[in-house]
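Down below is the structure, laid out as structure tokens.
With one protein chain withheld, the remaining protein chains of the complex are depicted in position.
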Amino acid sequence: STIGMAAPLAQAAGTITFGEDKSVSVGLGIRSTFTSTEDGATNGSSNSNDFALDSVRLYMNASLNKYIKGTFNTEKKADESIGVIDAIAQFEFMPEFNIWAGRMLPASDRSNLNGPYYLLPFSYPGIVSRYPSRTTGRDDGAAVWGKLLDSRLIYNLGAFEGHNVGTRVGTTPGTSDQPLVAARLQYDFWTPNGAPAFYTGSTTFGAADVLSVGVAAQYQKDGAVSATSTGDYTGWNLDGLMEKKAGPGAVTAEGAYYKYDTDGVIKSEDGTAYLLGLGYIFNEVFGWGRFQPHVRYQKFDRDDNPVLAADKKQYDFGLNYVIDGFNAKLAATYSKVEQTTGKEVDKFIVGVQLQF
Amino acid sequence: STIGMAAPLAQAAGTITFGEDKSVSVGLGIRSTFTSTEDGATNGSSNSNDFALDSVRLYMNASLNKYIKGTFNTEKKADESIGVIDAIAQFEFMPEFNIWAGRMLPASDRSNLNGPYYLLPFSYPGIVSRYPSRTTGRDDGAAVWGKLLDSRLIYNLGAFEGHNVGTRVGTTPGTSDQPLVAARLQYDFWTPNGAPAFYTGSTTFGAADVLSVGVAAQYQKDGAVSATSTGDYTGWNLDGLMEKKAGPGAVTAEGAYYKYDTDGVIKSEDGTAYLLGLGYIFNEVFGWGRFQPHVRYQKFDRDDNPVLAADKKQYDFGLNYVIDGFNAKLAATYSKVEQTTGKEVDKFIVGVQLQF
Partner (left out) sequence: STIGMAAPLAQAAGTITFGEDKSVSVGLGIRSTFTSTEDGATNGSSNSNDFALDSVRLYMNASLNKYIKGTFNTEKKADESIGVIDAIAQFEFMPEFNIWAGRMLPASDRSNLNGPYYLLPFSYPGIVSRYPSRTTGRDDGAAVWGKLLDSRLIYNLGAFEGHNVGTRVGTTPGTSDQPLVAARLQYDFWTPNGAPAFYTGSTTFGAADVLSVGVAAQYQKDGAVSATSTGDYTGWNLDGLMEKKAGPGAVTAEGAYYKYDTDGVIKSEDGTAYLLGLGYIFNEVFGWGRFQPHVRYQKFDRDDNPVLAADKKQYDFGLNYVIDGFNAKLAATYSKVEQTTGKEVDKFIVGVQLQF
């Protein structure tokens, strides 16, 4: 149902049809890692060695007729139970105009719309991508979205429950209860966005030449509430992605700029953030897959006195081994996290990602 | 597998067959709402504005052969994890005689057997439908049920774990451990019940003329236990449903009477309850759907001194927009809740329900 680079940007899933335009499809995503953290063991001097199941997702999509669809996705929670991340009632009138209601990704930055499964590197850039959310980047609400101008322009405007920044404490201080408004515009110059709906992916593994720019914003009156004060929440960002065949492969570059503001209510969330990513995928197949080295830099600058504040930045140097796009890849990554306060953390992570 | 009005009373689901009488089917249900409550904001004077994912259910049905089946349904819990609501091992010898074991809906009132998905209004009548349950109206146990007299008479008799009224506190006061016994008889005069098994639905959206009466009861010796005393639990109810084509559509009327008794152990649960519902669905299709205005009244009268007690009643005035029966409908509802103590609550709710 999408154009050009669609294939690499959605898991395959098994689809059961039961009448014209009636179907249920079932898919699966798994991410698992081994992490060695320098001096991370409890004795303080040995490296920690940790196996972890990072993510396992059940994907369900359903169609009742040509216009009415549904989505249900789950994710493992910290307590090892399975949580609801997406549950969407979808009224899809035409590519240009759709209404979704339920729990979903609000209009936000490219990294959040990628989720962990459709990034260029393996791990989520949580230092910079920090719009508030109820769970896993999602919130309850409703949105209109569509693809215009030969699917080159994607718009998305929604109203959500919000109040996910800070601690909402009882009835003091009292607020009127306003929704969080989220909006995003994205324009794809060379190849239309190939991901389903308004979702994104930060590489096509060289399948398409991409030049994409996006701008997103979220605002909620009284959206930031602490025990003693209330402020409006405002976040906005610019993000861009370029991928271009060049030499024996394709180069990928992405960048993002973020501004977060809670009216000073949650000082740890007030600040500016930057992300820069660069990768190169080789066309040559070695064994089952292709190599894609990449680097990423992300930084969060707190607004308050930098002497006191914990600015945070992270460097990732990674190598993807891409067997079947986002459906089967391995990655080895060396990560370095630096904070103004606290000591540097160096990690080596080997990860596997499969989607069915 | 059912007669007459079956189609509107079960979600479609996708079915995978893997041999004669062998299959697994997978379906999905979603309910999402926007609620505006008068003076409901934390400042006490503004309306609250709340988006919520009310329900998301995975439905699985399975068949091993002509006689052995299984059901697994899940529901979102309050902590956003996914919980088990139905898990049933089903021995279905013939329509007239079936044995089910596991977690299921015990014999109970029509509203509980409707669940939230098969009601005439959008929201569950929790003020009156209050048989005890372990989760979402379900309990662990075993039941025999069947359909007799051309599927007009449905019987259901089960034994369940129970002890879900009050707080079961350690070993004091000590009780013998008796099961909860649940029974229901239902007779459908005009059209046989079209829902699967002993389930029900409170409208066929004008598809069939229905006249149905039911009586249910639950009893558990020592089923009500507080910190200081123990009593027997007894609940019973009458419920009726009528739907009849009339004029440019069909009229629906339902009523229920309940009596709950914990031997005075849990005074807040001892009382009498009443439900009355009325609706009219127009045959004329506007756009994708048909309109079905409806009203509902429910009241719970506590047995103890009414001056002290919190009697509770609720009025709902709603308008369904029915696209595909219980599989796709929108509803707008104005609700007013009144209590003897506490202030009146007025809500306006817009909801969407999809099932696949």
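Each chain gets a letter, A and B, in the order it is written, and its residues are counted from 1.
Here, a residue touches a chain if its C-beta (ideal position, glycine included) is under 8 Å from a C-beta of that chain, and two chains touch if they have at least 3 such contacts.
None of the values given here were measured: they were computed from a predicted structure.
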item	value
Given B:34, B:51, B:145 or B:160, the one touching the chain that is not displayed	B:160
Which residue of B:81, B:272 or B:339 touches the chain not shown here	B:81
Residues from chain B at the interface with the omitted partner, ascending	15-19, 22-26, 60, 62-65, 67-68, 70, 72, 74, 77, 79, 81-84, 87-89, 101-103, 134-135, 139-142, 159-161, 170-179
Contacts of chain A with the absent chain, listed as residue ranges	12-16, 26-28, 30, 32, 34, 40-44, 46-53, 56, 58, 76, 80-82, 288, 323-324, 327-328, 352-356
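As a convention for this text, only the chains that are shown with their structure count from here on.
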item	value
Inter-centroid spacing, chain B versus chain A (mean Cα positions, whole Å)	38
